[in-house]
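A short write-up of the structure that comes next.
The other protein chains are all here in position, but one chain of the complex has been omitted.
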Amino acid sequence: MSTMQVSVLRGVGQVDVEERPIPHPAADEVLVEIGSVGVCGSDVHYYEHGRIGPYVVDSPLVLGHEAGGVVTAIGAQVTSLEVGQRVSIEPGVPCRHCPQCLAGRYNLCPGVRFFATPPYDGAFSQFVVMPAAFVYPVLDSISDDSAGLLEPLWVGVWACRRAQLAPGSTVLVTGAGPIGLITAQTARAYGADAVTVTDVNPHRLRLAERLGLGIVDVSQSTLADAGIEADVVLECSGNARATWDAVSTMARAGRVILVGMGGDTVQLPLAYVQDRELMITGAFRYANTWPTAIQLAASGRVNLDAMVTGHYGLHDVEAALTASKNDPTTIKAIVRPGE
Amino acid sequence: MSTMQVSVLRGVGQVDVEERPIPHPAADEVLVEIGSVGVCGSDVHYYEHGRIGPYVVDSPLVLGHEAGGVVTAIGAQVTSLEVGQRVSIEPGVPCRHCPQCLAGRYNLCPGVRFFATPPYDGAFSQFVVMPAAFVYPVLDSISDDSAGLLEPLWVGVWACRRAQLAPGSTVLVTGAGPIGLITAQTARAYGADAVTVTDVNPHRLRLAERLGLGIVDVSQSTLADAGIEADVVLECSGNARATWDAVSTMARAGRVILVGMGGDTVQLPLAYVQDRELMITGAFRYANTWPTAIQLAASGRVNLDAMVTGHYGLHDVEAALTASKNDPTTIKAIVRPGE
Amino acid sequence: MSTMQVSVLRGVGQVDVEERPIPHPAADEVLVEIGSVGVCGSDVHYYEHGRIGPYVVDSPLVLGHEAGGVVTAIGAQVTSLEVGQRVSIEPGVPCRHCPQCLAGRYNLCPGVRFFATPPYDGAFSQFVVMPAAFVYPVLDSISDDSAGLLEPLWVGVWACRRAQLAPGSTVLVTGAGPIGLITAQTARAYGADAVTVTDVNPHRLRLAERLGLGIVDVSQSTLADAGIEADVVLECSGNARATWDAVSTMARAGRVILVGMGGDTVQLPLAYVQDRELMITGAFRYANTWPTAIQLAASGRVNLDAMVTGHYGLHDVEAALTASKNDPTTIKAIVRPGE
Partner (left out) sequence: MSTMQVSVLRGVGQVDVEERPIPHPAADEVLVEIGSVGVCGSDVHYYEHGRIGPYVVDSPLVLGHEAGGVVTAIGAQVTSLEVGQRVSIEPGVPCRHCPQCLAGRYNLCPGVRFFATPPYDGAFSQFVVMPAAFVYPVLDSISDDSAGLLEPLWVGVWACRRAQLAPGSTVLVTGAGPIGLITAQTARAYGADAVTVTDVNPHRLRLAERLGLGIVDVSQSTLADAGIEADVVLECSGNARATWDAVSTMARAGRVILVGMGGDTVQLPLAYVQDRELMITGAFRYANTWPTAIQLAASGRVNLDAMVTGHYGLHDVEAALTASKNDPTTIKAIVRPGE
């Protein structure tokens, strides 16, 4: 077998499958047969709009960056992995030479090559090659889907780490999509005493409740009415109004982590930010989060499988993207390239 | 009733009960009828040696500083508490005017008045008066003994806070006495992935196991043999050898919090501290830890009642101190002044 | 002499002098004869609008909070000060009992009593009484005017402290008013390698240059054209456009401290804040900055006297306010109540 099937985005709303040669791993790389790939909001956005901000799909692009699988070949110098190991893939490879990389902020590396971000192909593909240093073995207790969903968990760990979360914190997570639900569980694992999730989608709120999280349906109640005064806001909605409202009810010296992507502008209540000395920061992907995330998933402190609401083959990627966009009951669609 | 019974340390090894007038709370104070008081190692040390470093018992001293009880009277200006409330007492009252206090490090206030530290009397007493600001209401889910044992939990929270503990950390707690066992549980609540406790006392190690903690009996195995390489060492033994051994097996950039009190000198492996850039700091009492600790105890994340191995009346304080000192099965003796 | 003259704001645009009894210091207070008081933008704002946000002047108010003078009487318990000492006054007295105070963030104390903030009178007055703990002796090398202007220097120190400024940082200060010019000098004293100040007022930019600071006249050049890519932005203009422009040219992992007060809303470029993981925070007054500030002023690292462009007697407060508001050559007007 020397070719593989790959799902390709050709333009706005145009996805089909093509045959490509299976790549060979270089000396420091491994070949991974992809088992499960989560569909992310950014995949949907590229499918719908053909771009995200400055990143424009101007040639065929393979989507998908929440990927797990099995190692099927290793390069000559690879000692950290073996053929047959189940793995999770960190989808961004930084340059490791620039000031950001040397300072430990490799997520801010201007030269990073990141899956499914033009011009770099992603993981809606039967196989991918990756540097071994960004492929992590996973324990048996982590399911195939969860191996892929470690990626959004890295996002959650990064948000909690930047928020310096610890016991004693009251946390508000705005938005009960996959990132919000995973981040909220992560916040609880960091010891937060009260973690509340907001949304207007009853399916998502119900899942939040099943996961043991506090909820506020912001179509029914304001945060103030719900008695929320958070020390930490983990903004996962990308919604301007939700951001404003959350910040406007925070406790003194609170921290806001902007995880959700939305418009070009964020508006904040200035006097509130000043008088209470709120700290606001963006979170961009993650760095050095994988060992923590693997522990959180393996110990069951974060339930990733609970996110999964549907599975799709490589020929059904369009259906997976559409469901993610339109179906209010879809939380996380999974693409299984081998099925 | 205008008098109360108080247990007084008169000199080395000399404790008896005397009658004293019940104090009246000043305008900003409350009167607390003491329910439970834990016996701390420092109480035992004063009983046995008549001093701790520069603190010398040169006049009669009431011991006991891990105290909970019920508010029985309140000063004219007190609005934060009501008569009848079950409370936990923070036993140190800082000056709130010095640079340390203004900087939020009130535990380092040189003018602090701390229970059972000469010349300030403690809580082996039927009643005490305290500024209302240092008396905290406790939830019904916290037992009387636990109301007192919130004090050593403040120590544990402070140690974890100074260690900046979070998921992803491997933690070694040296010493499975009450402080060690409480601190280890606290570390777990902070999200530490692996928490191991060391001791040589099988009773203590067994309790650690029952609490779900990892253990190493260092009379049987070295830390290296046990495969321990901690990111964080919470030193709760006060033992010089345990400190040296723990520091000598740490991971790079590890943090050591010196909680246990022991000799005049701590010896550390210099090249190891330098080559791995270990960070070592002392922890002295605590500051601003009470709301976190109440949450940890009320939610069951830290089990304080499991520490309790015996109860003693005010006339049996000497027995409580002796058991704490000599009986290997005693973990935490509780004095109940009202019984 | 038992009465003193006080300048009172009676309503929008209405200031006059009245006679009041000289107050007596309580046991922990001192009486200070005011030498110099800087006119602050907030004084001008109250004079012009009768309010700042929620703070409304609904009864006569004494303005002025940048005050220095000489101790003329001390309370019975005061040991830190003597009659005749030249002093600087910290104009806010926090409660020292709330969680913010106990955590060392007394600037966020909800119960603070702050000079010239309704309903608390300020320092355009011949005498004031203050708790001794908030009155600091100044060295002979600090002029009378500088003793008052230590207050805006506390603002600058707080901004630099929150920005964690150190050598290696490139700093942009937006706005060359007194706060901007003092903060920029403070940034240099913190070791920042390049400190650039922006404004459109040529008088202010010229003073910035005389102080050895880099300048950009943003009416003539964009920040991008001027080649500015700051690690730290100290926003001292309160201008929405200046804020947006400054944030939009920052380096990765940059920090923005919002010092200047302006509209109700701050708009920030969201993708930029996220992709570069900028950190934005408000600065509200200051806490524990006085010893640092006194050193910076006494050593000449920050030149406060250079700010002073005019002196006014107590009967000329209106002229001082008007010049501060309307005269482009006025940087800092000083009121001398004794002249």
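We call the chains A, B and C, going by the order they appear; numbering starts again at 1 in every chain.
Going forward, contacts are C-beta pairs under 8 Å (C-beta built on N, C-alpha and C of every residue); 3 or more make two chains touch, one makes a residue touch a chain.
Everything quoted here is computed from the prediction, not taken from an experiment.
Of the options C:Val87, C:Val128 or C:Ala189, the residue whose C-beta touches the omitted chain is C:Ala189.
In the complete complex, the hidden chain is touched by one of B:Ile280, B:Ala298 or B:Ala319, namely B:Ile280.
For the chain missing from the display, the contacting residue among B:Arg105, B:His203, B:Arg301 or B:His315 is B:Arg105, taking the whole complex into account.
Across the entire complex, the residue among C:Ile74, C:Leu165 or C:Leu304 in touch with the chain not shown is C:Leu165. Residues of chain B that touch the chain left out of view are 53, 100, 103, 105, 107-108, 110, 162, 252-253, 258, 261-271, 273-284. Residues of chain A in contact with the chain left out of this view: 96-97, 99, 101-106, 133, 287-288, 291.
For chain C, the residues in touch with the chain missing from this view are 157, 160-161, 164-168, 186, 189-191, 193, 291-292, 295-296, 299, 301.
One rule holds for everything that comes next: only the chains that are shown with their structure count from here on.
Separation between the centroids of chain B and chain C, computed from CA atoms only, is 43 Å.
For chain B, the set of residues touching two or more other chains reads 291.
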